[in-house]
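A single protein chain has been omitted; all remaining protein chains appear in their positions.
For chain A:
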Amino acid sequence: METLVTILAGVLVTVATYLLLSKSLIRVIIGTAILTHAAHLVIMAVAGLKTGTVPIVGEGDPVDPLPQALILTSIVIGFAVTAISLVLAYRTYQELGTDKLDKLRGNPDE
């Protein structure tokens, strides 16, 4: 199962990279969100997906709780970053009138 999940993560990274390379700001943001999912899956997979119970004392032999704690932290941080980039995109469009990255290039003299 670990192999399958890492391959799945690979597919997620592929799509996310493809989106990051696009011209539209919105697609770039969605790309980062998908990249976050991929990272979570990789953390899960490399720690081993052994069968076991939920990590609660008294339920028997639990699965590894540490990657879960790490991912939980990461989910929240990922959300914070997504929120900021979304608002940034919104403000960019409001001020500059475009969401095309090709046009957001600053001064040609710089």
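We take it that a contact is a pair of C-beta atoms (placed from the backbone, for glycine too) under 8 Å apart; a residue touches a chain by one contact, two chains touch by 3 or more; residues count from 1.
One rule holds for everything that comes next: contacts and distances are computed from a predicted model.
S.K.: Using the UniProt record as the reference, specify the protein name of the hidden chain from among "Na+/H+ antiporter subunit A", "Energy-coupling factor transporter transmembrane protein EcfT", "Hydroxyquinol 1,2-dioxygenase" or "CoA-transferase".
M.R.: So the chain that does not appear here would be "Na+/H+ antiporter subunit A", according to UniProt.
S.K.: Which parts of chain A are in contact with the chain that was left out?
M.R.: 1-4, 6-24, 26-28, 30, 33-34, 37-38, 40-42, 44-58, 62-66, 68-69, 71-73, 75-77, 79-84, 86-91, 93-95, 99, 101-102, 104-106, 110
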